Each structure stands twice: as structure tokens, then as C-alpha cells.
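A single protein chain has been removed from this complex, and every other one stays in its place.
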Amino acid sequence: MEKSKLFTLNEDRSLYPEHDENGKPIVDLSSHKFLKIWQGPQHPGVTGNMSLELTVSGDEIVESKTHVGYLHRGFEKLMERRKYIQCFPTCIRMCVAEPDPNEYVLSNAIEELSGIEVPEMAKWLRTLVLEMARLQVLLRGVPGQAGTFALGLGYQWGNYLRDLILDSFEELTGGRVYHMYILPGGVRGLLPDGFKKRMEDKLKLIDEFMIKIDKLIFQNVVFESRARGLGYIPKEWVDVYGVYGPAARAAGVMRDVRKTNPYLKYSELDFEPYTTTDSDVFARTEVRYNDLKMTVDLIRQIMAKMPEKGDIKAETPNVMHWKIPKGETYSKCESSRGEYGMYMVSDGSDKPRRVNLKGPSYTHANALLDRLLINANIADTAAIMVSLATCPPEIER
Amino acid sequence: MQDTIKNLTERFGASNMIEKKPGLIFITIEQSKAISAVTYLRDIEGYTVLTLLTAVDWIEDNVFQLTYLLNNPEQITEIGLRVMIDREKAEMESAHHLWPNVEVYQRELKEMYGINFPGSPRIDENFILEGWNDKPPYRRDFDTKEYAENNFFPRPGRKTNDPAEYMKQKMYPNNPSDYTNKKYNPNR
Amino acid sequence: MEEERKDKFLAPENEIRQVAAPDGSIIEVDPLEDYFTQERPKPYKVRKGPVENFLNWARAESLWVLGFGTGCGSIEIPPLVTPRYDMFRFGVQMRATPRQSNVFIISGYLSVKTLKRVIRTYEQMPSPKYVMGLGSCTINGGMYFDSYNTINRLDHYLPVDVYIAGCMPRPEALLAGFAKLKELIKEGKGHKANEYVENFDWYKDNQKKVINDWNMPDYNW
Partner (left out) sequence: MDYSIQKFLWTLLGLFIVLNWGFLMGSTMRRIGARLAGRVGVPIYQPWIDMIKMISLRTYLSHGVLYYIGPVFRLVGGIGMFLFMPVLVGSEIWSNYSFSGDLILLLYFQSFGMLGMALGASESGSPNATIGISRGLAQFAAVEVPMTLAVIAIAIQHHTFSFSEILDAQQGGFMNWTLFTNPLASIAGMLAMLGAMSHSPFNLVKAPNEIPIGPPTEYHSSFLSVLRTNSAIIHVVEAALFMNLFFGGADTWFMYIIKTFFVYFISVFIGMVFPRFKIEDSVRWFLKWPTVIGIIAVLVAAYWK
């Protein structure tokens, strides 16, 4: 039986307001039916320093434009006037939340261009550091998804555990946020004494945390009712819009560089990234939750399988005079947000000719976010944005 | 992969192929055939993901190199198409109809390199910079340090060392001749 | 005015346009003139005595920080509000709007585009207000000293009360910075907002030197 129009709250509003022949909504601001509001750059719901120009009709968004550039430092230009080794302190600041993939792609690009083979032990340590970096991001990111719906409790617990992982980083590398541990040819040091045991203690805490998070977030009726069906990405969009990592895996498409192009020691590790087909905010949170589980498992595997001692650095020329042969390459790895790649062109001098860093946020935050926000509620912008894990400094660099 | 390269070479006159590592190929394409080659790769060969679109400034040859890096998620291969365009009249056919993200890349290139893509949506809008009135900053002839010194207020007292000289003093304070020794420094 | 406007880069929403009033009549609107006031700020009177000391104590013990992560330093703000470092213990709280906050943490480098927003936000905060420069980027540009898009010295654009050195400063350093700021306020030295007003022209000249498309009033009330 058809419901009466007056009492229907679930009517299909996808064709409101009127659309032109290209499917774009006709928005006439002077008709007083629409309101233009900016979310960001000073807005607590926006992931970092970026802004969204929203045209809303009531609580419903009819048009969205992403504005970036608030964090532009011109890294790619700065690196063109620095020697390769001087690029490292610059490069890691490109994505602040997860600096290690930056180090890895940069040193991997240098190694690929100059044909250096990295020793086994260094590969193990690099794998460990990359997984630890993923762990510390996800510890904040998974409960942070509930935080966008004002459930901040899990975020508080997760942040505490993240601080513990940062302590481990400090132990291993000396740095809390920026590590500069991975260098061309290898890594900077071996594991300190007792590192594995202390790490294992922290992993046990994380196991307990995972159970609590499951109860707090995934079995929460309000969270489920809000996150289900929100920000749906059809499977066909994955290639078209350039969706990577957890967001693609939530749509049922296997996008994980660790599995498709195994680098470092991932081919020797036993793991299977979680995929689901719901492709909404809830599914993306679930995928990241399972990623977190998998990362804990991977760290245990790495610590069990890695040798105690070994060569950690290949012979490299004096870094001050190191000239990289002419050529170009694209090196990539899997960050917590998806494929993270660096395109590097060398002209044979001691400074890179061109470095271009491509993170998943570039495609997620621009065309995809603009599209997903259409017909969403303004209350849900933060949730959709966080579920795509946008990281503004990586968009504008 | 080999078929794709053959087709590219025959139909689109691709040249200068370099296989960097298994599954990553860079190949040069003429400017006039570039977009049709990209369309061909996307529609026929399954290179459905545009990984990146960027430019390199070869100022000494007076060209910009545009790189379209395409990814084939089925075969797990990547092809980088290099397109050389004239630096003086930097203009390229727009590819915004192929992927929705291309528009963003092209806006960035317009802003950072001054390469125009006529017909691309929102191409003249600011993407990153705001009120910029100098040369496009990623061009090689734009000196960022000079710009920073002229426009911002450098705090006096910042010392700049030539890293090589500085390391020489730090590492071989007593015997600078070690520095030129082949054993320590293979580049000398 | 017309001449001046032509030289400037203007965002489309700031161009002179015609607007339909609710009663149907057409009015010409110049957004820069009509939507903003051009009034200049005035310094407030700094008082002395036991009452003011008491108020200063209250100001120091209740610092409301604006939640605006301007740069990479904002990654160390979440640890501050979570169990490990918990800055609420010291009466430091986060606020979401500039109208209600007193402390502006400039977390790291400022790109020119953000600087414009920062100035706007800073001027909207009620006095007395305090600025904390986080990281070496705010002191001398740090590692971005040669970047074309980041300012070098923050104190040429905004009056800075406390600098916290480091890249990036640890949360402990931030807590120490808060302690230092409290000390300054209790001593009655927390009146940099007045300095900004007194040297208004100098600050504005510096700001306008880098912000080429100045399309807002001189002081954002």
C-alpha cells in the first residue's frame, strides 16, 4: 500500500532539487531556498585544515566543493633544491599522521633508481615499522569514526594506546612522531633489548581494547542506524573515482598493495585483507577494524619470523655526493588509507628533478567526497569524510 | 603487456620504452595522440585507474613532460605515458571526460606549472594558491628561496652551510685530505 | 574606491552586485562596504590592583583553546585531551568557536592562505587573547624557510605570547608552554592583544604584504 505523502519521512529525495540534463542540481542562491555554509578550515568536524563549501537546502546538502591549499608548503619544489638525503626530513612531513610510508616510498624510489639491494634484516625492520605506523593510525581512526557521531569514549581509549605505540617508536627510532628511520639502503638501527616483549605487552592491551571497541561501536544501535547506508560507494566507482585501500575493500574490490604487489617481506607473511560489499560508512569502519586486527597479527608474525641480528644497511656512496642515475620510477606501498605512491624523476644530478607524491586522499577528498556529499545530511559530513580517511596535507603537499 | 606495447607503438607511435621494474613501463607518446592513447588504454586494455597525472619541467630542452600513470588492476601492471609539450605554449588537450579526478589534477597543473587545459571545468579557479601573482611556482626558473626572502621576514642569524663542507670539517677535522680519498668517497 | 577595487583581486562573492530585497525592490550591494564594518579596534584599559590580580588568576586558570589545527603540530593536540597527557587537569579546554576561546595555538607553519583565515579568526576572539607559536616554523620558518608559501616569522603578523620550540614539540612541551603562559598572565603580562591594536598599522602592512587578495575589512569584528 502506498503511504500518504504527508507522513512519509523516507521519500526518495535524490532528485531534489531539480536537475539539469547533465544531472547537476539547479541551485539558484537568490531564490532563498538554499543556504551556503562553509565547513572549515576552522571546524571541529573537518579532518585537518581543509574546508567544504556546502550549499544546503534545510539539512540536506545539494552541492559540495572541496577547498584545499591551506597546508601547502611546496614540498615538491623544496625537494628539487635539496640533496637526496636532505629530502628525508622534508618528505616525512607530507602526511603527518602516518609519516613512515613517506620515508619508505622515498628510499625505495632512490634504491630503484640506483639499483641498490636492501639487506634482509633491514627489510624485516622496515616491514615492522610500516605496520607499527599503520597500527598507530588505526588505533585513532577506528574509534575516531564513532567520534564523528559524538561517541568520544573509544577515541580516548584508542589515543592512549596510540601513545604507547608512539613510545615504542621512540624506543626504536628516537622520534615520537617523525622517525626518519628508513634511509636509502636500509634502516638506522636494530631493535633495542627487550623490545619484542614490551611490544607484546602492548599488543595484549590492544587485544582487550578491540573487544571493548566491538561492543562499544559495532554493537551500538545508534551507531549502526546512523552509519548503515551512509556514504554508499558503488563498486563501479572504485576505478572511475580512484578509490583505494579500505574504502575500496569495503566495496568488495581487493585493493591492497601488500597483497597485489607484495613488497618488502609481505610475501612471506600470512594475511588476508578483509573485504565486504556493503560499501557504506559502517562497512568501511568494519574493514578498518579488521585491518587493525590484521596489523596486530602481522606485527606478531614479523616479530616471530625476523632474525635477531643481521646487516641493516647496504653499502651506499657518500650521501653528500650521491648522484642518482638518470631515470624515472614510481614506487608505492600500502598506507592505512590506501595506495601511497611516489613518482620520482632523476636527471643524473645529486638533487631530484621532480618528486610527486600521490596519496589516496587526493582522489578521495576531491571528486569522490563532492559526489558522496550530495543529498547527505550536514550532520553526516564529518562521518563520510573520516570514513574516507582524508589527510589534507597529502592532497596539497 | 607485450601486446599492449606493440599496439601502442604501431597505432600511436609510442617510442622510447623503458621497463623500470616488472609491471612498470614508461613510454613516450606524441602530444596529438596522447589522449586517444589514454582512452585506448582505459577502454580496450583495461588500464582503468589513473594513478597520477603530473608534469616535469625540462627547462633545458624547453619542454614540459606530462606523465599519465595508468594502472591495470587486473594484470597488476602500470604504464606511464610521457607526453612532451612545448614549454612556451604550454597547452594540452583536456582528459576530464575520462575520469572525474582529472579535473583536479589539471587544475593543479594549471596553477603550479601554468599548463593550460582548455575546456576543463573550473580550470581557472584557485586550487591551492590564493591571489598568486608571480610565475607558476613549480617551474624551474622560479626561485622559491629568493621569493621567500623578499616576501616574508627571515629571522636574522640563520646560518647556511654547504653540507659537504660542513661534513668535511666535522668528520675530518685533522686531516682534510682524507676527504678526497677514494676509499671514503667513491665519487671523488 | 573604484580605482582601488580594480587593482585588487576580488572573489566573486565580493563584487558589487544587485540584490532583491524581501519587498521586491532591487538594491545595489557592495559587500566590502555594506557587510562589514570598517571600524578600527581600540586598546582596552589595562588596570592594576588586587581585583585585577584576581581576574588575571581566573584568566590564567581557565584557558580556552580554539580548536583550529593550522599545521602539522595539531597532531599533538589529541594526545593532550586524552588520558596520557590530559590538559583538562590544568583548566585548559578546547572550544569550537573563536568567540569563546582565548588561546590560539598556531600549530606550526602557516601557509599564506591559512594566514588569512588565522588573522580573521584571531581578530574575532575577545580580548584578552593569547597566541602560542608551536614549533620552530613559527619562530623562523623552520625547515620551510625557503618555501614560497609559508611565512617565516609569526610575530610579524600576530603578537605571540609564548613560543614552543621543537619540530614537532612533544605534548609535555605544550603543557610546559601552558604553564609558562599562565605565569605570564598572572604577572599581568598577558596583554599582547593591546600591542596588536597599538601597532595596528605595522601588523596590517606586514599582513597585506603577503596576502595579495585582501578582500576583507582591516579588522574583522
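Labels for the chains are A, B and C, by order of writing; each one numbers its residues from 1.
The rule we apply is simple: contacts are C-beta pairs under 8 Å (C-beta built on N, C-alpha and C of every residue); 3 or more make two chains touch, one makes a residue touch a chain.
Not measured: the values here are computed from a predicted model.
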item	value
Among shown chains, those touching the left-out chain	A, C
Hidden partner chain, touching residue among C:Pro128, C:Gly141 or C:Pro159	C:Pro128
Contact partner of the left-out chain, one of C:Ile16, C:Val29 or C:Leu55	C:Leu55
Contacts of chain A with the absent chain, listed as residue ranges	9, 35, 37, 43-45, 59, 146-153, 156-157, 160, 216, 220, 222-223, 225-226, 377-382
Positions on chain C contacted by the hidden chain, ascending	41-42, 44, 54-55, 58-59, 61-62, 67, 82-83, 86, 88-89, 91, 93, 95-97, 99-100, 102, 126-128, 221
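By our rule, only the chains that are shown with their structure count from here on.
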item	value
Between chain C and chain B, distance of the C-alpha-averaged centres to the nearest whole Å	37
Chain A-chain C separation of Cα centroids, rounded to whole Å	30
Distance from chain B to chain A - Cα centre to Cα centre, in angstrom	23
Residue numbers of chain A (touch at least two other chains)	69, 72, 74, 77-78, 81
In chain B, residues with contacts to at least two other chains	128-130, 137, 142, 144-145
Chain C residues within the chain A interface of the complex	19-20, 66-72, 74-76, 78-79, 82-85, 96, 98, 109, 111, 113-114, 117, 121, 143-144, 146-150, 167-168, 170
Chain B-touching residues of chain C, taken from the complex the two chains share	9, 112-113, 116, 139-141, 145-153, 156, 206, 209-213
Complex interface listing, chain B residues touching chain A	18, 20-21, 23-24, 26, 48-52, 54-57, 65, 67, 69, 73, 76, 78, 80, 99-101, 103-104, 126-130, 137-138, 140, 142, 144-145, 163-164, 167, 184-188
